[in-house]
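Each chain you see keeps its place in the complex, though not every chain is here.
Here the chain labels run A and B in written order, and each chain numbers its own residues starting at 1.
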Amino acid sequence: MGNTFGHLFRITTFGESHGGGVGVIIDGCPPRLELSETDIQVDLDRRRPGQSKITTPRKETDICEIISGVFEGKTLGTPIAILVRNKDARSQDYNEMAVKFRPSHADATYEAKYGIRNWKGGGRSSARETIGRVAAGAIAKKILKEVANVEIVGYVKQIKDLEGNINPDTVTLKEVESNIVRCPDQEMAEKMIDLIDQTRRDKDSIGGVVECVARYVPKGLGEPVFDKLEADLAKAVMSLPASKGFEIGSGFAGTLLTGSEHNDEFYIDDNGNIRTKTNRSGGIQGGISNGENIIIRVAFKPTATIGKEQKTVTSDSEETTLAAKGRHDPCVLSRAVPMVEAMVSLVLCDHLLRWHGQSKVLT
Amino acid sequence: MGNTFGHLFRITTFGESHGGGVGVIIDGCPPRLELSETDIQVDLDRRRPGQSKITTPRKETDICEIISGVFEGKTLGTPIAILVRNKDARSQDYNEMAVKFRPSHADATYEAKYGIRNWKGGGRSSARETIGRVAAGAIAKKILKEVANVEIVGYVKQIKDLEGNINPDTVTLKEVESNIVRCPDQEMAEKMIDLIDQTRRDKDSIGGVVECVARYVPKGLGEPVFDKLEADLAKAVMSLPASKGFEIGSGFAGTLLTGSEHNDEFYIDDNGNIRTKTNRSGGIQGGISNGENIIIRVAFKPTATIGKEQKTVTSDSEETTLAAKGRHDPCVLSRAVPMVEAMVSLVLCDHLLRWHGQSKVLT
């Protein structure tokens, strides 16, 4: 259970790190959307391992195949199945992990829950699982763009204690993609890259914060009370591997202000639209988008799998130590950027469809 | 849409602040659980307005009626319907809000989404909606206690910049309930109460952080990949009114550590159980509970409705000002404690049932 996400734009992912492959079924995609593998591959390439010196050297081209749901270049309205085969799987790197649990990884909990686990490369708990999300997210992004001109841009805001200075209202995809760490503050990006590089050499790992902005989101998306837009966004990104925290708008810092300081006062703009002067709400009020930019932040912990020796136990409850082999990211943040964008896109697209399915029915 | 939560232990809430009442249907409750209104009323009393000098003076006794699903003191396995009538509704306080949107409240977005809204007291966006959650949460708590001896304790961790010093591993409900702000650090609690009181006199509002711990949660709860336990917890509490951020375990602070500092090393305890020495994971690894204490934190913004005059607009797009009448909380945190506990209970109970429905079927 738990491998399906979304209510009208609904995805189901499958696959383990080592095995036949990974992929996704997208059910509920509106018909007649132009779509090809190329649309999807762009984001898969931003996610794939081996894309730069600061990511894991595992070589996966992650070429996707659309198996169903597209005909003569357009979506049919039927399920879109996307498959990516596993290629460069060195399962021998994982032999030790067949018996030793990696600290702060999912090895021990999968064993406790299922009484069995695919110990090669983390199986289902591998970041490789996010391929399906990113592929589906690329389609969601395209729908959002076509229907409502929505723009979604994610970027690295912080690596360990290095924080970039970025304006979410103006940042562009091009700026994000201009360096390998995906931090559009170019000066800070270089420091971040150096830090990650040093961490890799130390056989250690570091974490950080991804920020993501969605611009031109129509007013009215989000379904009170449980499916508030920020609630679904929180679930979406907190279901990504290694995420430990979520904020919308002012977030935790907002707790330090008074209501009169924090409230976003309304005004009428030059086009007669109701707008807010500030955006501490992060584009959502009462669970519903208000037309301002939606801004969220996600905390990612340092990668659990590290080369340094750590104390751990075996599946037979023996104490031991482990210095992980295998090819791992010293820092997942640059690759997490397309993942966060994908999850934000999936939520917004689903709510866009839900809005069509309720609020717009009676005219 | 969006008023149902949970997969096997599934609740649906209804009701507006002013109208016939509010309530909840609980579907999927295991049969033969002893249950009476008293079990539910305890938590409703912790949530209700007018309970102390630091909450809104609206007088609601919030007496609940179980309409169905219980027979001769035991649950039937059929839907449990719980109704709380609205009593002390002074809708005249809201006449001004029929046309003026409160800044950072849901007035404008409900209007944008639905083209209509119950402007009396915020309608569905009122915190009064949480009565159904708290009632259902009380039942979830009872199941968790009976089946697995799980303990769930929430408390105020921070009010504005005042932060309590509390040990989540040992804090008790009694300590939490020993003061009206529900901060078990008694010294800090007094300062918090003074600050809230001062804020009320200033016709302003403040926010803060609620922390919640769940102890003795069995290993194995949580459904990768989208319904990871932390993802469902995040959604659950981010669907509460005024929440702006969520953390599990080390949270945002965890991004400042290296992997070797952050990882929770395993050991074998005296009973032969696999445990972790530290708990930066917050009781969940790979989306699945690991048997350690589950610890989360939720940021609540300062209450949007304040007595101070603010700039705003009318539903006819005229700029104006508003100094809100009505009876509002200067700080929602003390009342948010049972809400957070309820949402955590609902998630854990649902996942307990899901675990029975998959992992335990083949023996």
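We take it that contacts are C-beta pairs under 8 Å (C-beta built on N, C-alpha and C of every residue); 3 or more make two chains touch, one makes a residue touch a chain.
Computed from a predicted structure; not experimentally measured.
Undergrad: Fill in the total copies of the single sequence across the complete complex, 2 being in place.
TA: If we count all chains in the complex, we get 4 identical copies.
Keep in mind that, in the parts below, only the chains that are shown with their structure count from here on.
Undergrad: Where the CA atoms of chain A average out and where those of chain B average out, how many Å apart are those spots?
TA: Roughly 26 Å, centre to centre.
Undergrad: Could you pull out which chain B residues touch chain A in their complex?
TA: The contact residues of chain B facing chain A are 1-5, 7, 13, 101, 103-110, 112-115, 124-125, 129, 158, 160-161, 199, 202, 204-209, 219-228, 230-236, 238-239, 241, 243-252, 254-268, 272, 274, 276-277, 280-282, 284-291, 299-306, 308, 310-313, 317-319, 354-355, 357-359.
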